[in-house]
Each structure stands twice: as C-alpha cells, then as structure tokens.
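Note that this complex is displayed minus one protein chain, with the remaining chains in position.
As written, the chains take the letters A, B and C, and residue 1 is the first residue of each chain.
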Amino acid sequence: MTYPLQTCCSFNRKATCTGAWESTLTNTLSPGDKIIVPCLGQFAVIWINLMKRLNFDVDVIESEWGEGVNLDILLQKLQADRSHAVKAVCVVHNETSTGVTNDLGLVRKSLDEAGHPALLLVDGVSSVGAIDFRMDEWRVDVALTGSQKALSLPTGLGIVCASPKALEACKHVKSTRGYFDWREYLECYKAGTYWPYTPSVQMLYGLRASLDLILKVEGLENIIARHLRLAEATREAVKAWGLTVSAKKPEWDSAVVTGVVVPPWLDSNDVIKIAWKKYNLSLGVGLGKVAGKLFRIGHLGYMNELQLLGALAGVELSLKDVGYPVVLGSGVAAAQGCLSKQTPLIASRL
Amino acid sequence: MTYPLQTCCSFNRKATCTGAWESTLTNTLSPGDKIIVPCLGQFAVIWINLMKRLNFDVDVIESEWGEGVNLDILLQKLQADRSHAVKAVCVVHNETSTGVTNDLGLVRKSLDEAGHPALLLVDGVSSVGAIDFRMDEWRVDVALTGSQKALSLPTGLGIVCASPKALEACKHVKSTRGYFDWREYLECYKAGTYWPYTPSVQMLYGLRASLDLILKVEGLENIIARHLRLAEATREAVKAWGLTVSAKKPEWDSAVVTGVVVPPWLDSNDVIKIAWKKYNLSLGVGLGKVAGKLFRIGHLGYMNELQLLGALAGVELSLKDVGYPVVLGSGVAAAQGCLSKQTPLIASRL
Amino acid sequence: MTYPLQTCCSFNRKATCTGAWESTLTNTLSPGDKIIVPCLGQFAVIWINLMKRLNFDVDVIESEWGEGVNLDILLQKLQADRSHAVKAVCVVHNETSTGVTNDLGLVRKSLDEAGHPALLLVDGVSSVGAIDFRMDEWRVDVALTGSQKALSLPTGLGIVCASPKALEACKHVKSTRGYFDWREYLECYKAGTYWPYTPSVQMLYGLRASLDLILKVEGLENIIARHLRLAEATREAVKAWGLTVSAKKPEWDSAVVTGVVVPPWLDSNDVIKIAWKKYNLSLGVGLGKVAGKLFRIGHLGYMNELQLLGALAGVELSLKDVGYPVVLGSGVAAAQGCLSKQTPLIASRL
Partner (left out) sequence: MTYPLQTCCSFNRKATCTGAWESTLTNTLSPGDKIIVPCLGQFAVIWINLMKRLNFDVDVIESEWGEGVNLDILLQKLQADRSHAVKAVCVVHNETSTGVTNDLGLVRKSLDEAGHPALLLVDGVSSVGAIDFRMDEWRVDVALTGSQKALSLPTGLGIVCASPKALEACKHVKSTRGYFDWREYLECYKAGTYWPYTPSVQMLYGLRASLDLILKVEGLENIIARHLRLAEATREAVKAWGLTVSAKKPEWDSAVVTGVVVPPWLDSNDVIKIAWKKYNLSLGVGLGKVAGKLFRIGHLGYMNELQLLGALAGVELSLKDVGYPVVLGSGVAAAQGCLSKQTPLIASRL
C-alpha cells in the first residue's frame, strides 16, 4: 500500500465521514454532473441520498445486498457514455452494512477498458488502514476515511486524500462550497499555516499516535494480514453455527466486518439486544432493507485474536438465549482452528 | 440568561464554528436571499466571505474596526426595505478580532422599530457562556457557538440553537444542504435516535462536564461577572501602560478579549513574538487590516484573577523587551486595584 | 459483607501489600511474639520470611500446596498453648499462588473453640472486594489489601483495617515503627488532618471512583456472585481440557484465580510464554515450589464473561501450541454452559 504523498493532498476536517463525502463531491464535481454509483447497501444509500441533495445526476447501479459492484453493467455504462458525460464513478470500498468489499483494481480496469476519464471517488471509511488499498496503482482520485475506524481514534476527523487530477477539478467545478472548500486549505498549505480555521489539536495528536502504532509498531502489512485472519476466523465460526455470511461470494468477503444472516423465524435484533444487555457485547444492527435479517460482527481496528474469540463466544451465548440451536463452543472452536495456524508471534516479543 | 429549551432546538455537529455558520445560513435562507451584515472585524469578514461563496446577496454595513454595529444605518436599511426583501440580519455578538461586543438588545430594537420580520442570526462563538446572552428576550433566531471558547473544551463541536421561526424556515428554504442539514437531525430527534451519523462521544462527555462546571459549580451569573471583572482589570492595565484598547467606546468593550493598540512605530507582532518565545505567553495577533497594529489579550473561559495578572505581567515584560517605555508593574498594579475591590470569595471555600 | 466503620480504623498508605503486611505486624505485635502462620503457598512464604526478618517467633503450619489451612493442627496448637504465648494467627484469605481460599469462619471457630485470645490477622490482598469477607462476623482484627486487586486501581495503596482490639494493641506493643506507625495516623485522625505526610491524592480519587463502581454501580453482592460465576466457568474449562485445578478440594476453590496443573511432561512456563508472545495473554507463573508445574488464570476485578471466555480460548490455543492434546473450543464450551445459566442481565440495561 502506498500513499502518494508527493502527488496528493490530504485534508483533515473536523467532521464525520458524511462530511468527508460532501467534501469529496463538492470539490470535484459541478451541480448536475452525472455520476455512476453502485448501490450495495445502506451506506451507499446514504451517500446516494446525499448526492441527490447536493444536486448531482446520479446513475445508480443496483446490486442485491450482499453482492459487490456489478462490473459488467459498470463497463457497459462507461462504454456507452461516448460523450463522457459521466464525471465520476463513486464506489464504497467496503460496504459496512453488508460486509462486502469491492475489488477496486477491477473498477479501475473497467474505467481503463472503456477509456473513460471519469474521476474514481472512493469511500474508504472502513477500509483504509485495515484493507489493502492502493491509491497510486488503482489511480484513485479521492479516497476518504474517518478517525473512528481503522485509526482506532475517537470520532471527529474526516480525512480526504486527493489526486492531482482531483485537485485540478477543484479549481474549476461550480459546486457551492463553504466549510469544506479545499481551496481554502490549499491556500493555507501554500502559506505554511495549514489550517484555515481552528484545528482540533487533540485529534491531531491522536492521529500522530495512531499512525505511529500502525506504521512503526505493528506495521501496515501485518495489520492488513491480521484483519484478513480475524475475518476468516469469524466466517469459520458463522459456518459452524449453521448460518451464512451476508457476502454472497467469497470474493466479496470483508476483512473488517462480517454480516451474519439469521433464519427467517428469528429477528436479528433480538440477538443484538441480548448480547448488549447480558454480555456487554455491541453487535451491529441490520440497516435499511436487511433490518432484522442480519447482525454484524465488527473486527476492525486495534483488536486481537482473543478479543475476537471472546466476542464470538458472546454471539454463541446470545444465539442460544434467543432459541437458536447453536452448539456452544462450536464457532469458537472453528475460529480457533483457523487462528491457531495463522497467528504469528508478536514482533516486539520475539 | 435563559435558554428556551422548550421552544428551540440545538444541534451539535462535529465541526468548527465555520461549520456552524454554514449550518445556520443554509438551513434558514435560500440562495440569492438578501441579508444585512455589519462588518466589524476579521471574523465578520470571514463570515461575509462565506456568505458570498454560499450565494447569498450580502448587504454589508461597514464600521471602522473597533466600533460596534452602526445601528442608525441598520435601522435605515430595515425601514427602507418595505418589501421585506431582507431575510436575515447577521450579527457577530462579540467580534474577537477587535474586542468589540455589540448590544444585541439594540439590534433587536432596530428590527422591531422597523417592524421588520427578518431573522436575527447571531455568531455567539466567543460570547455564549461568558457574556450575558438572552435568546428569548432578544428573540434571537439562531445562535451559534463552538466547544473551544467559553465551554473550555477542545475544538470539535459547532453548536447551533434555533428558534421555532428558524426551524420553520428550515423546511422551506432552498439552499443546498448535505452534512449540515437540520432536517436529518430533526428526524432523528423525533425518532429518539438523536444522531443521523456517528456522534463524537468524547466531546459530548466533555460538554456534560463543562456544563456542570458552568451551571452547577461556579454558576452562570458568577461566570459572567468574572469575565466582566477580568476585562475591566485588563483595560485598567492597558491604560496604565499608556496604550489604548481597540474598542472605540466603553459601550463596546468586550468581556472576553481586549485588543491593545500599539504606537505606530511599534509592530504588534514583535510584542507577540517575544511573549511567545521568552515568556510562553500566547497573545492574539492583529488580523486583517489591523495586522501589526494591535495585539489581543484573551480572558475567556476557565480562567481566574491570578492567571490574568500573570499574563499582564508577561505583556509588560514583552513591551519592555521591544523597547516600549513601560513601567514594570504599572499595569499589574492597576489591574490589582480593580480586582481587589471586586473579587468575591470562592463559594465552595466559604 | 460488612465493614465496621464505627469500630475500626482504616489506614491508606502509599505502599504495596508487603508494606501493609509490615504495617499490620509491627503495630499489633512486639519482637519475639509468637505467631501461628499456616503456609499454603508462595505468598505465605514471603510473609513468613518478612515475619522472621521483623523478629517474630513464627510457628508455621505447613500444608501441601493446593490445600487450605490445616484446621486440626491449628486447633491443637491453640489448645496446647495454655499460657497464651501465641499472640496472633496470621492467615492468607486467598492464596494467590495456588488458587486456594480459606474459610475464615472456620479459623475463627478454632480460636473460639480453644478459647484463645490471639489476634486474627488476615491477608485479604486478593479477596477483599471480590470474595465474601466478614470483618465483624469473623472478628478479624486486621484485614489488609492493596489497590491493584479487586479495587482495579494502579498499584500504590496498601490498605489496612484494624479492629478496636488491634488498635489497643498498637498502643502497647514494642515493635520499632517508623513510616508505618499507626499512632501518627490516629493522631492526625483526631486532629482532622488525616495524613501525617503527603498523601497520594490521585490514588485517593481513584479509590473514590472504584468504591463508587463497587458499591453504587454494580453492587458488592453482585460482584461477589460474578467472581464465583467466572471461577466456576474457569474450572469447568479446566476439567474439559482434561487438566486439574491446583486447589485440592472444592471447598478451597478460589473465586479470583485458578491454578491449572499441567502434566509432568509439560513445563507450565512454556504455556505462559506462548500465551504472552503469540496471544498477548498474561497468565500467572507457578511460584516457588510449583514453578513449572502450574499456570494461573486470574479472574479478579473489573472483568466480565466475554473477557474470561477470550482468555480461556487463548489458553486452549497456547496448550495446543505446546503440544498438549486439547480439543479447541472444549473449555470455552464448558465455561459457556456454566455462564449461560448463571449470567444475569446487566442491571443498568434492563
């Protein structure tokens, strides 16, 4: 994973990722601009809603929830757009609501195959810093994330990284921009003052500490491997429980969150409630059209094998409490089998 | 000071006050709407610049820096606007860059006298929680502030309080709104979920602690009195140094920041630099058109008499270091004279 | 559990529990005084060593490690001591090194049966606040503990609670006392200044917060029940692994730590090393004569079901890594079975 520090520009803004989305769109597009957006789950729904409120002309590629980007339709649309009316393709790298990760290399390939110059705008909220992400190789134009995900910081920073092409667009586009105007930042960068308004100093100290943990202590490659390992172990547990993950094909499996589909006779919210009320365990609810149908196990950020196994043990207990016929220990055992083989020694304790 | 909790609606947003400004404007006004804005200093300049970028039709009432709102011109403009084309009057309650506080009661009176229905939008960034502020009595439509001023918290929350009239406007206005859309908040309030996106939990805990200190420990009335006392002591010091405060009349004196005008042969930045480099004292720079001409002494937030006297002693030392003929101790003595009479015993130690 | 606040006296001292031991002994006994001490494990060994260095005449009742106090011998010794040469019986309530808890009610019964007036001095380091402890009912003369165990605070406070009989002894005994002299405390209590020397204020704030969590939030009865529940679950896991706990009879099972005896062909330190180096899990080593023969699983303080299950999962993985034929998930399942039945809903989330 390489971050093109020489060629790009990062903006830290006191905002959530929703703010980072607005920042990305209004600084690279003009009102009425056509954008293609695959809709894979609730966070794409929210983003699309935001896009419409910001007056963009959104062309949605619907997928069944649990599936990734439909690359065939994407390619068709790009090839059909001979006049290059489409100005951007907007993709959620990891759809948190369904536990689906897209292969951004294939999205880039579609753009290249169609010879299409649209910007590639990526929601990396739950991926950057945990899932392999290649800003340069995939020629991502804007990647956005937030402090409260892989960085393991409190909520509060929306972070945006823009390519030279995106920065060039910023100069010309006609979207109304106030608080999120990159041009004010760029001026301050040039002047060496960095911040147009009062920065959130405590969050910047936190960011420094978080990046040191990521880059100097554990190492980004090791962190990415750890997330893959924890995710595989979680899926093994789900299988052992006789349940299915929400990602419909292995190629879409997410390394940071696993959606677990419950049987039709069961309300996933009941599992979530008992986990919270009895075991102090926070599971993610099913959002939007999968409400009640799935719950989500997060395995993102500063987290290790035993924390995951404790959480999986809690899911088992909760499933049993709501009447699902789970064999206690079955999922934990399956996850352990997977982790036993893959977990490396901790580098600092060799 | 009363906050109309029953009738108003507060929005906490991860943002700086600039974000709170944008939130206020776009939720109560439509693009092209005419607004009257007195320009009293740099923060009004920044706000006006933001208003223009957000496509409002801004009618600026210029004042000399150091003066408050020109109420005569305001009244004339309102009276002349028979068609009520003006949709809002936007006022900075305390202009931080010049140390000027406006009498919002008089601004309200002008609106009433003209029988004008424009919204009254108030930047209370450096006033709310430190200077007497009467949301109900003055019929303020939106008041905005931030966490890092009188609340003495880290930067990170932009706080907006809206009247029913402002909330009604929010439903109909045509400004493009994304991240700052009040309607999403209002829906979440109704649903009892409160936050449309991930809230900044650590800042909310801080807000709870800060409000306890303000409302339960020291008491808001006592805090307002303390700010008045520290400000008067600071002005006595300035006088003793043979310098003048930047507020041109006592009625505009600010309780939270005092601008100190230096003689023409002196660069105020030199005072600021030596204060920082030798005495670890942070003075405010002169911004915009008063750059180099004044420095600012902040006395806002969780701060007491001896901290102020230490700071004043540091200003004296800095003035001496840059060659200004100050009598060491003169300003401190003047401030002490003022504080000696007014400082009450600490309630919890009686 | 009742603390006789009216009749006793607590001393907080910046010290570890070793300091609290010295404090207890030198303030209630004179050099050369005879004391009976059951030796149940490493912490009793250390205490006995301290007693000898402090010039007491120590009569040790040896037990096999893993057993509790030999009450028959204790009774014999007390009955044989017609002249009441024995001035104190010193008992470790919960021997941390072997996971053995003594029934202090039976120790008191022995003293009463023998009609013996010796002081009952109790090391409650790892019991007070987690295991049922009855200062009044058992007529304990001194109970000592430390901040870093059930109170879940940093190491730093040694806490001693003395009965009126112990306080009376304090006036007359001849042990050399400096830093730990209770008389200086008692004078300061009388004077209302409380501390003869600079107190560790941050630890006292921590103590206040910890006691609030214990007494107001979770409730002491619930905490004691939680420790029993976690301990039982741990023992079920040990059984499922085909291993034995170090406490030789159920009556001695500890609610706060479980010693796990490994087969002779296995070095328990290897389990501990891999747990630390691969799974970031801190297991307790076997101390003194059980070094290499057992490892210990702590379940003491602010800890819940899923944290324990995660730890048990880690023990399983570690056992497997060192070649012990464990069935992954077996111990976790057994523990879950136990916890599933017993875990109550969290009171604050009903």
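The criterion applied here is as follows: a residue touches a chain if its C-beta (ideal position, glycine included) is under 8 Å from a C-beta of that chain, and two chains touch if they have at least 3 such contacts.
None of these values were measured; they are calculated from a predicted model.
Undergrad: Write out, one label after another, the shown chains that touch the chain missing from the document.
TA: B, C
Undergrad: Considering the whole complex, not just the chains shown, which residues of subunit B touch the missing one?
TA: Touching the chain left out of view, subunit B contributes residues 276-281, 304-311, 313-314, 316-317, 320-321, 327-330, 332-334, 336-337, 339-340, 343-346, 349-350.
Undergrad: For the chain that got dropped from the picture, name the residues of subunit C it touches.
TA: The list for subunit C reads 14-19, 21-22, 25-26, 31, 50, 53-55, 146, 148, 154-156, 176-181, 196-203.
Here, only the chains that are shown with their structure count from here on.
Undergrad: Call it same or different for subunit A and subunit B: same when shared residue numbers make up over half of all numbers used at their interface.
TA: Result for this pair: same.
Undergrad: Taking the mean of the C-alpha atoms as each chain's centre, how many Å separate subunit A from subunit C?
TA: That pair's centroid distance is 47 Å.
Undergrad: Cα centroid separation between subunit A and subunit B, in whole Å?
TA: Inter-chain centre distance comes to 38 Å.
Undergrad: Where in subunit A do residues touch two or more of the other chains?
TA: none
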